[in-house]
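Handing you a structure now.
With one protein chain held back, the other chains of the complex are shown just where they sit.
Entry: chain A
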Amino acid sequence: MIEKETTSTFNKSTGLPRKRFYRARAHSNPLSDSHFPVPLSPSQFDYSLHYPQLVPAASDDDNPKRIQFADIGCGFGGLLVALSTLFPDKLMIGMEIRDKVSEYVKERISALRTTNPGQYQNISVVRTNSMKYIPNYFEKGQLTKMFFLFPDPHFKEKNHRRRVISPHLLDEYAYTLAVGGIIYTITDVEELGEWMKGCLENHPMFEALMEEELENDLVVKLLTSATEEGQKVARNGGQTFQAVYRRIAPPL
């Protein structure tokens, strides 16, 4: 008896969740209060829930492991999965506001952990509005990498203030990144690319990476190739615009 594979939300052979059961609109209104729990402060974030193997619950560690990489608007999790094996000793998290999509990433990570014992233990996802709650998750200077891949362009001028990269929000990202930490942004929308670059260029606590540094950074190549969005753009032969900046100490 051949089982009807089409009704299962998981692919029987790979064990991975099937995207079509987690279809969601590209948009979610970040201003509407969708009731997801938010930690009151970074010390309240439950590491053992997200990284059970790497951060056991009852640990007396004086110097516990902390998340260092954050993918803001992680979508279906492509970048996290690629980064996981590249930096196996670093804890990473994806933040995604869409319910179904964050569910998909959760299932994907869970399935990968099952089919690859010992691997993918360092990545997780949380459903949240990163434009409001980043300080609730991360201490000052905690992150060493922040990713903003193909964010919502918010084309209308009146909606520009809703863009995830903006002069005011860069203050918060500068707070969250350690000095020397790197912010990676990429988009296929030229105007947005110029906007993001402009915001970063004008912010006193970010400076652009040199060409040489970009070439030597393993992660830069992943910006276009690792995510579903990036792969779609490549398939359609589209151009991408990236802005990669380093967090620096504020000028005196």
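The definition used in the following text is that contacts are C-beta pairs under 8 Å (C-beta built on N, C-alpha and C of every residue); 3 or more make two chains touch, one makes a residue touch a chain; residues count from 1.
One rule holds in what follows: contacts and distances are computed from a predicted model.
Missing chain, UniProt name from the options "tRNA (guanine-N(7)-)-methyltransferase non-catalytic subunit", "COMD2 protein", "HPS1 biogenesis of lysosomal organelles complex 3 subunit 1" or "Na(+)/K(+)-exchanging ATPase": "tRNA (guanine-N(7)-)-methyltransferase non-catalytic subunit". Looking at A:Ala174, A:Met196 or A:Leu209, the residue that reaches the missing chain in the full complex is A:Ala174. Contacts to the hidden chain, counted on chain A, fall at residues 31-33, 40-42, 131-132, 135-136, 140, 161, 167-172, 174-175, 203-205, 250.
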